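In this view, the complex is presented without one of its protein chains, the others remaining in place.
Which chain is which? They are A, B and C, in the order written, and residues in each are numbered from 1.
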Amino acid sequence: MNLLTSMGLLPLIGAGLIALLPVSNAKLIKQGALLVSVLVAALGITMTIGFDRGVTGFQYVERYSWIPSLGISYQLGIDGISLILILLSVLLVPIVILAGWNESEGGRFSVKTFYVLILVLETMMIGVFAATDLFLFYVFFEAMLVPVYFLIGGYGSGARQAAAVKFLLYSLFGGLLMLASIIGIFVISGNQIGRTFDITALSTLEIDTTTQNFLFLGFFIAFAIKAPLWPLHTWLPDAAKSATPGTSVLLLGVLDKVGTFGMIRYCVELFPEASRTFTPLIITLAVISILYGAFLAIGQKDIKSLIAFTSISHFGFITLGIFAMTTQSNSGATLYMFNHGISTAALFLTAGWMISRRGSSTIADFGGLQRVTPILAWSFFIAGLSSLALPGLSSFVSEFLVLVGTYTRYPVAAVIATFGIILAALYILIPVQKALHGPTTAGNENLPDLNKREIAAIAPVIALIIALGFYPKPALEIINPAAQVTITKAGYSDPQPLVGGDK
Amino acid sequence: MGFQSPALEYGALAPMLIIFGAAIIGVIVEAFAAARLRAPIQLAISLGAVVLSLSQVWRLRGSATTTAAVNSVVIDGPVLFMQGTILILSLFAFFLIADIDAFAAQASAVPGSNEEAKALQSGKIQTEVYPLTLFAVGGMMLFPAANDLITLFVALEVLSLPLYLMAGLSRRRRLLSQEAALKYFLLGAYSSAFFLFGAAFLYGFAGDVSLAGIRSAVSGGPGNDVFLIIGMVSLSVGLLFKVGAAPFHAWTPDVYQGAPTPITAFMAAATKVAAFGAMLRIFYVSLGGAVYSWKPIFTAVAILTMVVGSVIAIAQRDIKRMLAYSSIAHAGFLLTGVIALNQEGLKASLFYLASYGIATIGAFAIVTLVRDSSGEVGDLNRWVGLAKRSPAMALIFSLFLLSFAGIPLTAGFIGKFTIFTAAYESGNIAVVVAGVLSSAVAAFFYIRVIVMIFFTDPEEDTVTVTIPSLYTNLTIWIAAIATLALGIFPAPFLDFIATFATFTR
Amino acid sequence: MTSENLVYLIALPLFSSALLMLLGRKADKWGHIFATLISASTFVIGAMEFFAMIDRPEASRAVTQKLFTWISVGTFNVDAGLLLDQLSIAFVLLITGVGTLIHVYSIAYMSHDKDRRRFFAYLNFFIAAMLLLVLGDSYLNLYVGWEGVGLASYLLIGFWNQKPEYATAAKKAFVANRVGDFGLSVAVMIAFANFGAVSFIGIEEKVGGASETALTAMGLMLLLAAVGKSAQFPLQAWLGDAMAGPTPVSALIHAATMVTAGVYLITRSNFIFDNAPTAQLAVVIVGTITLLFGAIIGMAKDDIKKALAASTMSQIGYMIMASGFGPAGYAFAIMHLLTHGFFKAGMFLGAGSVMHGMNDEVNMRRYGGLAKFMPITSITFGLGYLAIIGVPPFAGFYSKDKIIETAFNAGGLQGVLFGSAALLGAVITAFYMTRLMLMTFFGNKRWAQGSEPHESPFLMWAPMAVLAVGSVASGYLLYSGKAIVKWLAPVVDKNQHEHTEFLPPIVVTTLAVVAVIIGVSIAFIKYRGDLSESAPSEVSIFTRVIRRDLLQDDANEFLFMRPGQKLTQLLVKTDESVIDGAVRAVGSSALGSARGMRKLQTGYVRNYALLILIGALVALLAALAVTI
């Protein structure tokens, strides 16, 4: 069997096997889930190693007819962009399982259900990025809502049900708009080249301007809700605030990337003309998101919603990079997706440990943790530095690529977006000061520092953050050809330097 | 003028004849069999008839299109498919009917009277519901097969009249049940009158009661257009009433709520198939040529129906009423298939009807299980925390709701996708957009129910999920498996439908 | 020329820092010594490179080292590359030299702190970052070091962050620096958009073809970066608060090295500024304002470290001003930077020594007469004092005198204005430094209860002594035979500009010496006798304003913090009520219309029939209308 399918199927089979284990043996269930996810991660790394960096187009392609009468096939394949996101997904799952060893307890459903849901979700995540059939993509896109919904609503805290419902309704609304567009492009394909959902074939369609604009909007709104872009973001803080840290990591780190991934793969590549038409609007929204998310993050009192709002700011950068349509900005945006995934993971997991130790997620309830729990505090601090894109850490490379790439085409937007880096310093350092510095708040004197398991979970993340900051080349080598293809498909070429460029 | 006795093609009519025959036998059994034995005998007859009839449908599936009974009935692909669907749905309906004590021991007895109590105590339970159901099934099978206005009207009444009675047969909450029957009857008769009046004007327009005759008149005959319009609109009112389209939908929630749940399931699933079958035939075969007259109206009705069904459902507190509004919304979605007026629309409608029908039966089957000491519990507030009591049933019910909501990997999604595709192909994009938007609204209340089932803790413990009997269990599981299977691997079924989806004109 | 050794300058202290952090308490016993040895070894490497460089002919003195391709996307290619030329080597020696001395000093100074190892880890990290800053061969590499020193500064200012105000000071410093980083980021973007390159060499090659607008924009953005990092007006406010860090930190980072990075940046970007006169003028103006601003603040400070910080700000103002004069000034800016590195570091360490002897008292009103009790400290500090106020032949005399001269030489009204400002700055400098000397080492004892001033241990005074030597001699060494000017010319003055003279040097020198005499005299008159233990409260409005740092914090609060907080609160509310409110409104309006439409469902058969009838009639009319 092909590697992609095996990789996607493995967590599902794992979930099935775990479902057979006795409910009472929580430890065995956790170990089983961890084992499965580690195996999947190993497959993911194998796949990355085997990926041919030099060539463009999809690799590991496989195709089976699924519903022939509707032109639907089970069709998978990855290019650099999907590879990097799949890799992110499969790396984060074991880390999340390891880091949130106990967060499955005390939920509405059993520990077993939690891990079954996580593994099912992993299958969906792999599928959604690997699908090269639009219908298949949509199936994964919608189906992954179900496990996430149960993960938020079943294991979170606070108003978790309301948050889960809000998340689901927002997503469904977007998804259904996208469905209308999918139907539209499907019918057009039927008229022009015979019914198909193959995205490579679909990108060759000639669609008239008005139709293209509407179809584009259907996709874009769905992805802008997912990503999320201002002003469609209000589900995210609620969801992130209520979900367990592990779920939040997967939610912000991977699921939301489906939105930005979709913008590249579907909005831009299927509707280049409409993309160009809407670029000014989208760039404006992206810039607003950057600043708005940052300001809102500064104003948060709850550590989880703070992180959620920082993500809104970061998604603004990613969207900006995608629609600035230069090689740098586009590669930067894709790399940003990966980096945001790992740095948000680090931030959320460490915040989660702080919260579970203190029993509160209000920033003001912490204080002086650097002296009580130095390792935890340092982990949080480094994660925060990564979030504010400190040079030398991975996010800097991607953020700067986005900005420098955007500047060559939209200098004003780039300069305004750069204000985000000042605000970023505030939204990270304020919680750092309140939570880690200052005198130790009463009641926090005896909080335990990270244990070995937790260190084992966070260490690889931090190592990756630092390593990719100094040596992003392996990732960029994977991404660059794909980004180049996207730019070309969208009908753009990089602006030449004003001095000494080939005019 | 000599009188020729009409030639009846028994082979082609066999599926219907078997059902009608069994119904008559049922009546006789009701009259003569011992009280104790009635129920099993009736059930055996009903199930036997349905299975036999189904086998006849299966036998006929490949044969060429025929007309029967002097051109008054046509047996073509869509008809056979719909008859098959109706039979399968009614098989499950019989399972539900057989399973439980939902029906009044003696429907004629005054609620709360000594008579009633005595009948209950003695166990002399009347089983008229079986032959009534069989008659209704027969009418339903005839409805889409009718090839002229006379047969159409007769079929409509044959399927309706038993249903009016069946709606009033509930053992518990009898006043509500009787009220449902009364409402259903009065409004049904009222809409039948419209139907008939429309039929008269169509006849006046075409000078012919056969659908073929009307078609040739519509496409370029000399007829009076005003007659055509009056006829078409009035006839449509009758049909739209049956499928529960707005603004002719008002009976649906009241009747669905008041009727015994197995009957509600049967009505919701099978009636829809029959009524849409007839509607599809009439509009595809006869009135296709006048599409410009009715398409705008039907588009408006479809959109109104989706919106009304989806939006009002949000505010419902009773599971059966909610499902009723959901069925209204689905009628709206199905109407897009009628409007599409193309091959794809027909195929999609057939798929939609089958998948919707099976999920509906399954959903109502689960509704029958949720009870307290006084019978079924419809109040949604008392459904909270159901997942704790019966996770499997909660999951399956959610599956049905997700299918109704059109979430991928369920049959409902494929149905919605294909039917909207057909509508989009016909250029009716407005209805597609309205469709997806009201789907979003609809998703809200489906999800609300799922939230209640899974995420809310029960306040009291009087509500139980009874252990389903073999029949109900079969119904639920088969419906669930079908819903999933048709969602994940719809290809064989879609291909199967494609072999049926041509109307004989 | 390439060299394989440059990377060790950065890698060694970085490794040491990481090691000390990761080992944790296990390294407590030897961490400080290890870190100091590492720092010393970087100095040795730097010295070896320096001597090797001297041996090479002028044209091939610069060496480079390419480590690996850092970022490569399309035409955007940045190597992790290092460049050691005449400009960087000066910084390397200053950083590693002064840095090592301060490591040594800190061994004793921090000996009672249980987190000494962590302190040394930070110091090593700072050394690594600062060396990367001056060695990076492109703006982006520089940026990494630039933020790295910012981080080190943040960590060290907040070293005792259990005190909330110290933590706030650290944050303030970082944020002010980030404002500067904004400038640096945009400058790099402009560079890439215009030149397709971000390396110094790559840009310099193409600079001739660029529009002046682009260069001015880039210059101004670089200036913004420098302003943030070097605590220049208007981003000067963080430096005073940064004195929250341990005193060695103030000496190393906030006096000798990091805060001068802005001067390095402008000097390094000479090819931009030389072609952007408007930007240059802005540099000079910023420098001038800051040199006066810092000096004025310094007059009223009673906190010894804050007085020195104000002085630092002012002195860097001189450097920035000088660098704004282009090829005529770069060398003197760097020269003042180096001499300042010695005498200001020396004085800060002296201040630390005083605090060490006075139970960490920083208020000069509670000092007095310490010369007797801390002889070595008072002498080394005194030498630094003579250097900073510009008494010949101490170091500061040469460097400051040259800057004043260059200012006058700018010509015209501008030259006179800037020159006079620089002179005025010299007067004030002499005043506040004399005041500081008198209040600390002379006059009456105003000590707090229990103070037993004593001289610091050897490990502390030895570095002070070395720096004192530098304060005395470095000026002459750098100046004699125009050594520094010639040394730097290949980097900053490739075309060997002819510099015009507005006033003869001897006149300027005389003026400068007179300025010093005036300043010293005023201070003597005012602070000669015994002082009270607390600052006089009945003072003029000017004094009050100066005590409040010329309202710098008030202005920031009024202009940025308050509006920013208001905006944040407003947005938080907006998000809650307007945006999420709109979403909820959609939900509730759906529910509302559901309730409304539900009312049609009256339960009365007759109403339902009416609906049917109306529906039928409307449909009929519509159909008729459509058809006819």
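As a convention for this text, contacts are C-beta pairs under 8 Å (C-beta built on N, C-alpha and C of every residue); 3 or more make two chains touch, one makes a residue touch a chain.
In the analysis below, contacts and distances are computed from a predicted model.
Of the names listed as "Urea ABC transporter, permease protein UrtC", "Nickel import system ATP-binding protein NikD", "NADH-quinone oxidoreductase subunit K" or "MrpA C-terminal/MbhD domain-containing protein", the one that matches the UniProt record for the absent chain is "NADH-quinone oxidoreductase subunit K".
The shown chains contacted by the absent chain are B, C, with contact judged over the whole complex.
Of the options B:F20, B:F143 or B:F197, the residue whose C-beta touches the omitted chain is B:F197.
Touching the missing chain, out of B:L175, B:A392, B:A430 or B:L470, is residue B:L175.
Among B:I28, B:V110, B:A430 or B:L470, the one in contact with the hidden chain is B:V110. Looking at B:L52, B:L186, B:L395 or B:A498, the residue that reaches the missing chain in the full complex is B:L186. Residues of chain B that touch the chain left out of the display are 107-108, 110-111, 149-150, 153-154, 157, 161, 164-165, 168, 174-176, 178-183, 185-186, 189-190, 192-194, 196-197, 199-201, 203-204, 207-209, 253-255, 257-258.
Residues of chain C in contact with the chain left out of this view: 598-599, 601-606, 609-610, 613.
Following the convention adopted for this analysis, only the chains that are shown with their structure count from here on.
Annotation: 37 Å between the Cα-based centres of chain A and chain C.
With each centre defined as the average position of its C-alpha atoms, the distance from chain A to chain B rounds to 45 Å.
The centroid of the Cα atoms in chain B and the matching centroid in chain C are 79 Å apart. For chain C, no residue reaches two or more other chains under the stated contact definition. With touch defined as above, residues shared between interfaces to two or more other chains in chain B number as follows: 444. Chain A makes touch with chain B in their complex at residues 65-70, 108, 138-139, 142-143, 145-146, 150, 153-154, 161, 164-165, 168-169, 172-173, 176-177, 179-180, 183-184, 186-187, 190.
Chain C contributes residues 21, 24, 68-76, 80, 140, 143-144, 146-148, 151, 154, 158, 161-164, 167-168, 170-171, 174-175, 178-179, 181-182, 185-186, 188-190, 192-197, 206-207, 209-211, 214, 567-569, 571-572, 575, 579-580, 582-583 to its touches with chain A in the complex. Residue ranges of chain B in contact with chain A, taken from their complex: 402, 405-409, 413-414, 416-418, 420-421, 424-425, 429, 432-433, 435-437, 439-440, 443-444, 447-448, 451, 454-456, 490-491, 494-495, 498.
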